[in-house]
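This is the structure I want to talk about, given as structure tokens.
Selected chains from the complex are presented in situ; the others are not included.
For clarity, chains are labelled A, B and C in written order, and residue numbers in each chain start from 1.
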Amino acid sequence: MPNSFGKLFRITTWGESHGPAVGVVIDGCPPRLPLSTVEIQADLDRRRPGQSDITTPRKEDDKVEILSGVFEGLTTGVPISLAVRSSDQRPGAYDEMKEKYRPSHADYTYQAKYGHRDHRGGGRSSARETVGRVAAGAVARKILQLAGGVEVRAFVTRIHDIAAPGFENFPTLAEVEASPVRCPHPDTAARMVERIKQARSTGDSVGGVIECRVRRVPVGLGEPVFDRLEAELAKAMLSLPATKGFEIGSGFAGTLLKGSEHNDVFIKRDGHIATATNHSGGVQGGISNGEEIVFRVAFKPTATILQPQKTVDIHGAETELLARGRHDPCVVPRAVVIVEAMTALVLVDHWMRHHAQSQTFKFQS
Amino acid sequence: MPNSFGKLFRITTWGESHGPAVGVVIDGCPPRLPLSTVEIQADLDRRRPGQSDITTPRKEDDKVEILSGVFEGLTTGVPISLAVRSSDQRPGAYDEMKEKYRPSHADYTYQAKYGHRDHRGGGRSSARETVGRVAAGAVARKILQLAGGVEVRAFVTRIHDIAAPGFENFPTLAEVEASPVRCPHPDTAARMVERIKQARSTGDSVGGVIECRVRRVPVGLGEPVFDRLEAELAKAMLSLPATKGFEIGSGFAGTLLKGSEHNDVFIKRDGHIATATNHSGGVQGGISNGEEIVFRVAFKPTATILQPQKTVDIHGAETELLARGRHDPCVVPRAVVIVEAMTALVLVDHWMRHHAQSQTFKFQS
Amino acid sequence: MPNSFGKLFRITTWGESHGPAVGVVIDGCPPRLPLSTVEIQADLDRRRPGQSDITTPRKEDDKVEILSGVFEGLTTGVPISLAVRSSDQRPGAYDEMKEKYRPSHADYTYQAKYGHRDHRGGGRSSARETVGRVAAGAVARKILQLAGGVEVRAFVTRIHDIAAPGFENFPTLAEVEASPVRCPHPDTAARMVERIKQARSTGDSVGGVIECRVRRVPVGLGEPVFDRLEAELAKAMLSLPATKGFEIGSGFAGTLLKGSEHNDVFIKRDGHIATATNHSGGVQGGISNGEEIVFRVAFKPTATILQPQKTVDIHGAETELLARGRHDPCVVPRAVVIVEAMTALVLVDHWMRHHAQSQTFKFQS
């Protein structure tokens, strides 16, 4: 249950950082969707370690295999099982983690909760788990694209204290991918890359903020009361490793406005009902209103640093954790495709839920 | 489904703003819990409209009735049905809302989604729905208290641009309740009250920020991967009307730190494993680590204002919404108990989930 | 959770036999369904105690109240809360049950499971709980009727050892309701009534078999693998008090046929694909095939009898249970509408699930 997400388009991920494989099962995928490994691999490649010189040097091909659910190029409506074999397992590299709890990692809490843990590379709490999310997200993105050109675009707006200016236009994928840091503002991107390299050179790490926008979302997605669209997105984002905050539309800054300034006045635009401003972030009463969905996610600096740190071992004795090996000074650029994946999963699930309740039966009135 | 929350301690709320009643069914409550209307009523009274001169003048007694699940003062393990009759229904007062979409309300999206809506006072999207949450939350709080003195304390830290200084100590309930604005810092509270009155005098509204802390949480609550404790809390908070943001521990500000500054070093404290700092906000890898849980929630300014606003009517024509009637210039003080309720619901549910997986069977090894 | 049924059209029932009220919350009902208390009351009246001289003399009006979810005669898509106040509570009548476990009742298992139980009239294990199911089932039946004239018809085919001959035609509601025993074969019905009266005269009880048929079911309802339509129906039926068996189509007798005799050959009928026989009972591979759905449910003789019985008390001592008070010699006739209700709930839920997966998105191929 805790490893599943979604009600109707439901994914279940499995696999540990240094186990033989990681993967995902998608249950509830609509039938007759054209699907191959090509589109899934494209997203996995954006998440893949070792893709640029500002990320972890772990070497993984991350080649996806479709084990079920697709026949003659089309989904059949039954579970889609996707698996990725791991190769760079480095036995012995994580021996220190067996005995010592790494600060701000999940070592201690997993040990306390389960009494037994796979200590190699963080086991299940490793970001390697997100391989399954990204693979499933690629399927969801394909659905959104075919269903009406719905586009999900995430990008980096801040690394440490280097912030990009606001983006008037909806950034293109090419603009985002132009820089390894995935900030579509070239000058800022260059400075961000420098900041990450600087952190790496001192064995330190930095975090940042990702913004996600979605356009061409139909009106009506999201369900009152507990499954409001923003609530589902918030859960999706806070379920990602290293996230500490979520805000939609005006967010925390919106609390500095008065109601008369914050309200989004309804207008007619191109014959449709629209809003003059978008402080709501595309969601009102928990339901999409047809405007762009806009939200931001805060990622803390990576907990793994190459500096000695005080800590406690599994026997409860105070000790010091020595630092060595490979290290990812900033996970934010690789998290962009993960944010997109989770967003797509939420939207497809709610699209199906909305359709089920409102469109299954046609009553006269 | 969308009106239910929780997996094992599961609540389902029902009722519209101006229907005959609102209520909640709690399924999965442990048996033998001492329970009466007294503790439930106490929390409802903190949420009740008309409780002070800075809130809505709507008059509701909000007297709760226990319709099932309690026998001879103890829960029996079967569903607990709680209902509150509504009295202040004011027929006719909302006729304008039948035809015109109120800016930043759910009128338009509900109409678009369902094709038919109860327009009186917001119907189901009204904050009146939270009566059921608070009633159920009172039961969850009783469980937490008896289970080991776990305390959930929310309070207001900002109204509009008036912010309280940080709180070293865990505020007492008396300190929070000392002011109608529920900020435990008296000087700031007084200024907040003035700001709210000022907004009301111009028919305007303001928002703010609520902080919530929980102490004596056992280690081990929360489940990887998708049901991390912070993910569940984020969803719970963003499911509340008027919320726009959530952050835990260091939150958005934490992205300005480097890993070496942000990591919470493990130490021994009173013979237990603890952390020297609490940037994690009490949660690591999605699982509680025994430190205080600390998070903040952003509430936008109330959408209802007593000023004329441009809008569109249900026929798609541009029009103006006239302002009249009663009005709540700031919902934040009344939301304090709602934040506490949702927090308690998440914790009890995860306590049961943790216990089920880790404690049901005792294996030798 | 255990008190909820359905995934998308989801009901949650609450209330004990002798509590102040019983009721149900329906979550996920499609919007714009015309609904009033009239159709709900009609089904409740078929379940009501005291409706004829072969049932329990408990006196209950069972008047239903709609507390939410319907506005101006139409559902709005939000939860529908239905409640029925209880009147005939007879304090003191059940004192013996406080101390002594009634054979083949749930007294002992509830006490063992929860450590505390409402002993009055069986508490939550009483058939009075089915009031909520029938009320919700009436809503589901309304949907089925409007969605295409889908008809659910249950009727009694056996009481004790008195069995009706097989029914060629789909019995009409009038034929079923013509006799208080709800067997549409008049001669058999008369003998069944006599058998029930005979059992009552000796303080004994009898059980029987209900058959349920559904016609005009669209092809495609039911989901592989675990939520096959027959699996969901089996669960629905075995969740009813006093049921001991379920069989669909050829059922247990079908095991006496060879494959060459049992297979339902496909033919063309009225331009549609149909089957020449219906041993499958309208379901193949867990999915409706457009033929009549046909299944049967076994009900044991009522556990409450007016004869002294040996038993054990709550302290573990052997004792005797004295018999007195009112008594229902056969629950089968009143269970007919409950079987129909559960069947309708399964069908509406699966209709929505099918639509969500297969109809939400239209892919070219």
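As a convention for this text, a contact is a pair of C-beta atoms (placed from the backbone, for glycine too) under 8 Å apart; a residue touches a chain by one contact, two chains touch by 3 or more.
Given the structure is predicted, the values throughout are model-derived calculations rather than measurements.
All protein chains share one sequence; of the complete assembly in this entry, 3 are displayed, while the total copy number is 4.
Going forward, only the chains that are shown with their structure count from here on.
Chain centres were defined as the mean of their Cα atoms; on that basis the chain farthest from chain B turns out to be C.
Once the centre of each chain is set as its mean CA position, chain A and chain B turn out to be 26 Å apart.
Averaging Cα coordinates per chain places chain B and chain C 38 Å apart. Among the residues of chain B, those touching two or more other chains are numbered 1-4, 7, 13, 113-116, 124.
Looking at the complex, you find that chain C touches chain B at residues 1-4, 7-8, 10, 12-16, 19-23, 25, 27-28, 31-32, 65, 67-69, 71, 74-81, 83, 113-118, 123-124. Chain A contributes residues 1-5, 7, 13, 101, 103-106, 108-110, 112-116, 124-125, 129, 158, 160-161, 199, 204-209, 219-220, 222-228, 230-239, 241, 243-252, 254-268, 273, 275, 279-281, 284-289, 298-305, 307, 309-312, 316, 318, 353-354, 358, 365 to its touches with chain B in the complex. By the touch criterion stated above, chain A contacts chain C in their complex at residues 7-8, 28-34, 74, 77-78, 143, 146-147, 224, 351-353, 355-361, 363-365.
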